[in-house]
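Supplied in structure tokens, the structure appears directly below.
Here the complex is missing a single protein chain, while all its other protein chains stay put.
First chain written, first letter: the chains are A, B and C, and each begins at residue 1.
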Amino acid sequence: MSNKKVLQEQFFQTRKRSEEICAPLEIEDYVPQPMVDVSPPKWHLGHTTWFFEAFVLEPYSKGYRLYHDDFAYLFNSYYNNAGERVLRPNRGLMSRPPVREVMAYRAYVTGQMLDFLGKNPDQEVLDVIEIGINHEQQHQELLVYDIKYILGNQPIFPVYGKGFSLSQEEKRGFVKVGGGLYKIGAEGEGFCYDNELGQHEVLIRPFEIAVNLVTNGEFLEFMEAGGYKDFNYWLSEGWDYINKENITAPLYWHKHKGEWYSYTLEGFEMLDLSLPVQHVSFYEAYAYAEWKGMRLPTEFEWEAAADKLNWGQLWEWTYSAYLPYPGFEKAPGALGEYNGKFMSNQNVLRGASVATPKGHSRKTYRNFFHASCRWHFSGFRLIK
Amino acid sequence: MSNKKVLQEQFFQTRKRSEEICAPLEIEDYVPQPMVDVSPPKWHLGHTTWFFEAFVLEPYSKGYRLYHDDFAYLFNSYYNNAGERVLRPNRGLMSRPPVREVMAYRAYVTGQMLDFLGKNPDQEVLDVIEIGINHEQQHQELLVYDIKYILGNQPIFPVYGKGFSLSQEEKRGFVKVGGGLYKIGAEGEGFCYDNELGQHEVLIRPFEIAVNLVTNGEFLEFMEAGGYKDFNYWLSEGWDYINKENITAPLYWHKHKGEWYSYTLEGFEMLDLSLPVQHVSFYEAYAYAEWKGMRLPTEFEWEAAADKLNWGQLWEWTYSAYLPYPGFEKAPGALGEYNGKFMSNQNVLRGASVATPKGHSRKTYRNFFHASCRWHFSGFRLIK
Amino acid sequence: MSNKKVLQEQFFQTRKRSEEICAPLEIEDYVPQPMVDVSPPKWHLGHTTWFFEAFVLEPYSKGYRLYHDDFAYLFNSYYNNAGERVLRPNRGLMSRPPVREVMAYRAYVTGQMLDFLGKNPDQEVLDVIEIGINHEQQHQELLVYDIKYILGNQPIFPVYGKGFSLSQEEKRGFVKVGGGLYKIGAEGEGFCYDNELGQHEVLIRPFEIAVNLVTNGEFLEFMEAGGYKDFNYWLSEGWDYINKENITAPLYWHKHKGEWYSYTLEGFEMLDLSLPVQHVSFYEAYAYAEWKGMRLPTEFEWEAAADKLNWGQLWEWTYSAYLPYPGFEKAPGALGEYNGKFMSNQNVLRGASVATPKGHSRKTYRNFFHASCRWHFSGFRLIK
Partner (left out) sequence: MSNKKVLQEQFFQTRKRSEEICAPLEIEDYVPQPMVDVSPPKWHLGHTTWFFEAFVLEPYSKGYRLYHDDFAYLFNSYYNNAGERVLRPNRGLMSRPPVREVMAYRAYVTGQMLDFLGKNPDQEVLDVIEIGINHEQQHQELLVYDIKYILGNQPIFPVYGKGFSLSQEEKRGFVKVGGGLYKIGAEGEGFCYDNELGQHEVLIRPFEIAVNLVTNGEFLEFMEAGGYKDFNYWLSEGWDYINKENITAPLYWHKHKGEWYSYTLEGFEMLDLSLPVQHVSFYEAYAYAEWKGMRLPTEFEWEAAADKLNWGQLWEWTYSAYLPYPGFEKAPGALGEYNGKFMSNQNVLRGASVATPKGHSRKTYRNFFHASCRWHFSGFRLIK
């Protein structure tokens, strides 16, 4: 297939996949926003559609008619609109437009995009479309996080279904990685984000890194040893955080009649001790490492070791701040806001998760979340 | 018709009416809770149903099977359940059970109640059912307020439909009411709440009261005279309130291209200056009266004058605190929590509104809201 | 002595008394504002002085020179100043002017006032001065509350000294009061506030009222019977309040090694069960009465019964909202803000306390606080 054909197919599959992820939901599940980091599924579906409308169809497709004048306003996450408006949208309260209209909006834009792709657009536009596809894939992963959070906060713990469960890893101990200058970052073959660019050498000292992620069983030992109660293991902000939020276990863990259960997308289940521990904050990962007398890897160590590791089930907290690589340049215009403006007070996570769309993972990928986030699919591994 | 037949009919009509009120909604509109005073329509529908299950069917109907074990927990507004539960429900985040299941719950309980009413229950139970009907009627009125608030906070201002609009009143000036001892409160013929009972004499001084409610046009004069900016007209807490909340007009008023509009259930419309002003807090009513050199009536004055007034379009703020009548006694058990425990820091409103169900209004009725509330159907009249 | 001489003497004694109340303090104690209701002693001393400067000397004393241009701004509790200012004062952070300068300000204004009083001012001015004296007396009582709160929140519980302790009351049971029309409010002989005026008849039903206040020992029974844990005794807002604030005993009570202690101005002491219970909110008084199967008096019942009661040790919560008497008129200008604008969401307290200045109590006096306040010298009595 030609490059354009590949993109067309990718585009079509990506659009379809977002809707498949939402298929098991009740209409009502598309609406709530149980915390500020979570967006209603309805919003994700509209926003990823608006991206193609705003950055491809409107500027490049002659005579394109907006599906609805207000939708740019409702589904734009980027700009504060200029002000003619009477009310500001609040995602979790936006019962309108209803889901069926968002779906119609999707169908319209998908159709228009396929027409447009049929007309041999320039490489410049194809590049934007590729970003749009990757953007929608990122939102697919967020959709899974957000759906889990919405359902997992229902008192009746509804079942979503299969497709995002973890597997037990074969235990393989620690592996040595030699010191030296390592090339870090993407060279720019194949798609990557601006934050990965600027491949550069980083001097790394020798280290030994675990091939596997820390498991529920191992984390439970930390809990039973009083790990959540001894401030010596915690970063100062982490200690404040768990005390203020009254955190004593990973997210979705519940003690019920003396046994540990966890909510998963397959329902409320007994905790499986052999699986990787999931839904911990950076602070909890750090405290576990301190308790164990080990440490978390930097993002550079992780990338240097990646080929020797079991990775891809959960995003892995690193002890690296999300900062620009040397020579980082953000793209001009709205797309320049994609990554750079978030480079402050966030931690880098490396790897991928069971919720990461196919073809969307690579070892140079730099994911980032605040140290206190727990609703994403996060785990961690140790360095001796 | 016998008393029982009347009640059966009332019950049936009341149940139907709640569902009619919700008929124009999208499924998505049943979910959000845009502020703490508002409950999602779904919750109202479940809660009024739970009332009959918990206070009639479970205690009195032999062999009654609960529709669902968890629903008592999800739709109870009264008690903090004992604690076996893992999560607390949060009304606006409860996407489950879906609307169709709440409707099935309603149908099941309505059916069981009709069966039960066919079996000649004791007067004691009929009394509870009568309370249950009145309880559901109160929630019907709240449903209208909450639906307006949910829709009125959508950036696209959807139309709900007809049925709850105000009419222009024939202007009739002020009427004199003589001083003396007036009987206040209900004698107990016909249904009334415990807070109306204890009919008692109150000594009232002569006064002159407006036959009509203050209008949008009159209120606009106050606004244009700088009423919201001069602290001399305001109660101290009212002044703090409007400044903290940045309030400069009644709720649902929007200035758009230099003209005043308001959101009504029929859509976003030019403000009709001849209609009664609606959606003002007690503080705004008080400030208007101060500006006008007049005052608001007490609830006793209102009741003494009621037969001479145009009333029934909007609940009317009085300058009376919601306190027990002499000799007030609350009912035993859970129903005793109905009114008494709210007798603190609230203002009495008298009258009724266009959202009040038929047969649910009487001149002894004591409605009550916090002085800062604006989302209910509130207006006011003056005393010279 | 002539009226003017009496006033001059009253003025002098009042000014001196404020300073005596502060005499046991360290300079550092004049500064903090540990909660929003509390003002630093320094501020009270300045504010009561500013009152005489702003309402007497400036308008009436020809050629009067302000002590300091900024002090009106710093010590005015009434107006939001027009805006030339760069910073807003925050009472608890105002380390400047230092105490010694506030004392100099006091001395200057006291001196100027005495000169002015020597010059035969008009009755109109004498009336303002009388208000100023009563105003300072009110602040003397607040000074005692605030000093207790400041010292009582030091981890080392410093001793203030004698002068404000309670005595055991001789137990005298309940007394009957007949029903009928009672005259309520002040006739206007002798000084009184605008909120007491408008003497009017109120119809009261017969009742039996306790001659004594509820004691620490009696209140402890309520606590030991689980009173703070059973929501049936509580007003809805009271229940929310004690749970949110984690309140399980009166303010200043501390359980230490299994025994109850309380902080008093004489230090940290074992709780004396025979003394009236102090520092309870209206909510706690209400809950106690509910538990006891009795109720709190209205302010009208209290006034009707006053001559038969032991009163004066503690302000007594009534179950009356603070509302205007019929025909209430507020004074013109700034002094009109004295009382009327607070008539919303407050409860009336009647009586007086050991912190009330001599000559400042009368049975028509209407004190008022929010139902949740506990730092003032409050207690309560019951009606059967």
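Structure notes:
Everything that follows uses one rule, which is that contacts are C-beta pairs under 8 Å (C-beta built on N, C-alpha and C of every residue); 3 or more make two chains touch, one makes a residue touch a chain.
What you see is a predicted model; the values in this text were computed from it and never measured.
Although it is not drawn here, the omitted chain touches the following shown chains in the complete assembly: A, C.
Set against the missing chain, the residues C:Lys5, C:Arg96 or C:Lys171 yield one that touches it, C:Arg96.
Although one chain is not drawn, the whole complex shows that of A:Leu45, A:Val202 or A:Leu271 it is A:Val202 that touches it. Among the residues A:Met35, A:Val159 or A:Leu181, only A:Leu181 touches the chain that is left out of the figure. Mapped onto subunit C, the interface with the missing chain covers residues 26-32, 34, 42, 70, 73-74, 85-90, 92-99, 150-151, 153-158, 254, 256. Where subunit A meets the chain that is not shown, the touching residues are 80, 181, 200-203, 205, 231, 234-239, 282-283, 286, 319-321, 323-324, 326-327, 341-345, 371.
The working rule: only the chains that are shown with their structure count from here on.
When the CA atoms of subunit A are superposed on those of subunit B, the rotation angle is 180 degrees to the nearest 5. In this assembly, the chain whose C-alpha centre lies farthest from subunit A is C.
The innermost chain, defined by the distance from its C-alpha mean to the mean of all protein C-alpha atoms, is B. The mean-CA centres of subunit A and subunit C are about 57 angstrom from one another, to the nearest whole unit. If you average the Cα atoms of subunit A and of subunit B, the two centres end up 45 Å apart. Each chain gets a centre from the mean of its Cα atoms; for subunit B and subunit C, those two points are 37 Å apart.
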